[in-house]
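A single protein chain has been removed from this complex, and every other one stays in its place.
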Amino acid sequence: MNPAGWTRRQQIERGVSAAALVLVLVWPATGFSTYWAHAILTETFLFGIAAASLIFLSAYGGMVSLGQTALFGIAGVILGNLATKGGPGGTSKGLHLGWDPTVALVLAIVLTTAIGVLLGAVAARSAGIYFLMITLTYSVIATYTLGQVTKISGFSGIGGINRYTPGWIGNILDHPNRLYYIGLGVALGVYVLIRYVIRTPFGLALQGVRDDPVRMSSLGYNVALHRTLAFGFAAFVASLAGILYVWWSGQIAPGNVDLPQTIDLLVMAVIGGLVRIEGAWIGAFVFILMQNYITSSTHVPWLGFGGTLFGGSFNTIIGIIFLVIVLVSPDGLLGLWDRFLTPGGRIRWRRRRQAAATEPAGLTPAG
Amino acid sequence: MFVYVLFVATVPKTFGVGNWRTTNFGSAVQDPSSFLKIVLDSLTFAAALFIVASGFALIFGLMRIVNMAHGSFYLLAGYIAYEVQQGMTGQGFSLQSSEVNTWEWIVPLVVAAPCIAVVGFVVQQAFLRWNQGQELRQALITIAVSVIVADQIIAHFPRNTSEGQRFGGNAVDLTWPGWTDRFVDLHIGGVQYSLARLVMLGIGVAVGVGLWLWLYRTKTGMVIRAGVDDRQMTAALGINIQRTFAIAFVVGSALAALGAVVWASQSNISSGQDGQWLLNSLVVVIVGGMGSIFGAAAGAILFAFVSNFGASYLPTTGTDCCTQYSSILTFVLIALVLAFRPRGLFGRSA
Partner (left out) sequence: MRRPKLRSWKTAAVMVVASAAIAVWASGSMAASNAKVVKVAIMTDCKGAFAFGYDYDIGGAQGAFAQFAHGVTKSHAKPSAGMTGIRVGDTQIKIVGYGCGNDTVPLAITETKRLMEKLNADVEIGPLSGDEAVATANYAKAHPTKTFIIGTAGSQDPTMQIAPKNMFRYYGDGAQWNAGIGEIAYKKLGWRKAAIIMDDYSFGWTSAAGMIADFCAVGGDIVKRVFPPLNTTDYSSWVRQLPPPNQVDGYFSTVGGTGTSAMLKAFEQAYGKLDPKQWIGNLFFGFLGADKVVAPKLVGAYVGGFGNMPGVHTPRADAYRAFMSKLYPKLPNDDSFVYNYYVGAKALIQGLQKSGGAVGAKLQASLPRSLVSPFQISNGGVVKLDSRRQAIQDQYQLQLVKKPDGSVGPTVIAFIPNVDQSFGGLFKPTSPPPGRTQPPCQKVKTPWQGKIKAVVNGKVTNQVIK
């Protein structure tokens, strides 16, 4: 059966995705490795959402943003401050407003999106490396703010946030499967939403702005406005990831938004591939898998030297993997998949290499 | 946008207790000696920033490569210089200035800079030469290199120190030569200022002058400037642009090494500073405007002044505010500068 004239690549992809989806849906019920369900897969869902916001901006907006981690953290901090209570039995830091968790949830999303729109407006006139730089500055400001403004966070951050989930979700500490399914649901929702947005007039205009801002502006489109709104949308997506994260780990601290974490999110997105949204979850999955199985030398004895590489640790290994991926396939794993699975892919890849060799100035994803 | 710097410096301040106008020091009019000292602190810090950032600016301006490994080169240079200095004086722990003579400071520099230059050369030839123009990819490659190098540094440095402190990227420091350990009487407002910091300023100025001479008075420099302006045309004119790229990358990395030796003597060197100094260089170069040495100098001065003046002159209401927020202020101002002048203060449109 070949419905709607799918290509072979699309068939394989959709088949594998369907199978994976089924597997992921029934996982908790099978009882296989609850750690995989509650840690690895849940993390994949939520970090994938954050990476998707980055890939959305990069693939469809032409803007590589290092500020997604900051927005992720801001959402978590807002939720932490609004929802938690202080005093004995409560958490030790934060504003302890103790509002209704559903209200807090909605406010966290709304406020983060608003902040995203504001930050996007500030950054909208910049492109390429300058945009990267401004968003990096956001990340640094978020780290310092969360660390030093002790009324809202402080260095140990806010803890125990996962005790204050909305009533309609219930207690996720006793029922971690709920968070698993919520994460899965939100991830699917985000995926569908992004696929929808890029087909709307706004999305198409955004892609036009990505390809040729000058022409778009001469056609009467407000380039800065499109970029700002795109950044706001990405902030919305990142806020969802932030909220899922604080429900999963219970804590938000400056360590969640600092430079290494920002780089980690970029690594996840790049490993998956910066040009396709699916890459977000694939990249997140690969990264988290590595983080769990290669954290210290005793875990990888077969790498020799007692599991370390030239005396280094997990960071050396992930650095090398990252380097190899970027050298071999700038579009990440999905780029490799794309290239080798379709004859068209191979030709497109070769053409892209030729085009890249004569590319004019400007920071765009390869091809 | 120098207005920001001037604005901070001329806000009238009074000395009181606990309102938003009190600061740590009196205003420039009331307390000129403190003001002068802070100005000098900022200038000298700007010199150190300039040395490191100029290397980054050279690479970025000519090759449009955002060398995210610049901070790792800095860190590696600092540790290599430490090992050499310890090897020469043979003590295994921190030295008093009196124990270090000029030669024992110069030799670590002369050893560290070429080492880093070689590392830079290898990185450039192996990973960056063949994908010119793919800026994001090059940035990602240098990120990967920086992660690997930083991790290897933690695994192998410092070596020449006490047993419990070996490896792990622990903090160690270099020492200035003994003759810098005195104060110089500036004859203005009775201010005595540290000679070591003035030496640092001198080195920064020398680097600036040297770079200017190289870029504007030599043939290679001319090619570099042409390449910054229009890479494709320069290549089309038959000039060996690859050789020029390699030279620029090597010089840029060596400048990072010089900056590391200077600042490690002034302060210390430890793991984690690679990220710090990469960020410093990025901010200085972007704010000042890429591709121009003058831009790097301007960016360094702005950054140093805002940081130091923020730390010194932000209001101190009670004891919980606000000087510690100077870092936040610095970066907010940076973001604003970039928002209003996206190409940096002195950048030219590409």
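Each chain gets a letter, A and B, in the order it is written, and its residues are counted from 1.
In the analysis below, a contact is a pair of C-beta atoms (placed from the backbone, for glycine too) under 8 Å apart; a residue touches a chain by one contact, two chains touch by 3 or more.
Please read these numbers as outputs of a predicted model, since none were measured by experiment.
Asks: I'd like the shown chains that the missing chain touches, ordered by label.
Replies: Output: missing chain touches A, B.
Asks: Using the touch definition up top, pick the residue from A:G120, A:G160 or A:G279 that touches the left-out chain.
Replies: A:G160
Asks: Of A:L23, A:V106, A:L188 or A:L204, which sits in contact with the chain we cannot see?
Replies: For the chain that is not drawn, the touching residue is A:L23.
Asks: Counting contacts across the full complex, list the positions on subunit B that touch the omitted chain.
Replies: 24-25, 34, 37-38, 41, 45, 92-94, 96, 154, 161-165, 167-173, 181, 183, 194, 196-197, 263, 266-268, 270, 272-273, 276-277, 280, 304, 307-309, 311-312, 318-320, 323-324, 326-327
Asks: Residue-wise, where is subunit A in contact with the chain that is not depicted?
Replies: That gives, for subunit A, the contact residues 1-2, 8, 11-12, 14-16, 18-20, 22-23, 32-36, 38-39, 87-88, 91-93, 144, 147-148, 150, 154-157, 159-160, 162-163, 173, 249-251, 253-256, 258, 261, 291-292, 295-296, 298, 313, 315.
We take it that only the chains that are shown with their structure count from here on.
Asks: Distance between subunit A and subunit B based on Cα centroids, please, to the nearest Å.
Replies: Result: the chain centres lie 32 Å from each other.
Asks: What does subunit B use to touch subunit A in their complex?
Replies: 64, 66, 127, 131-137, 139-141, 143-145, 147-148, 150-152, 154-156, 231, 275, 279, 282-283, 286, 290, 324-325, 327-328, 331-332, 334-336, 338-339, 342-344, 350
Asks: Could you please specify the touching residues of subunit A with respect to subunit B in the complex?
Replies: Listed in rising order, the residues of subunit A that touch subunit B are 64, 122-123, 125-130, 132-134, 136-138, 140-141, 144-145, 148-149, 259-260, 263, 266-267, 270, 274, 308, 310-313, 315-316, 318-320, 322-323, 326-327, 330, 356-366.
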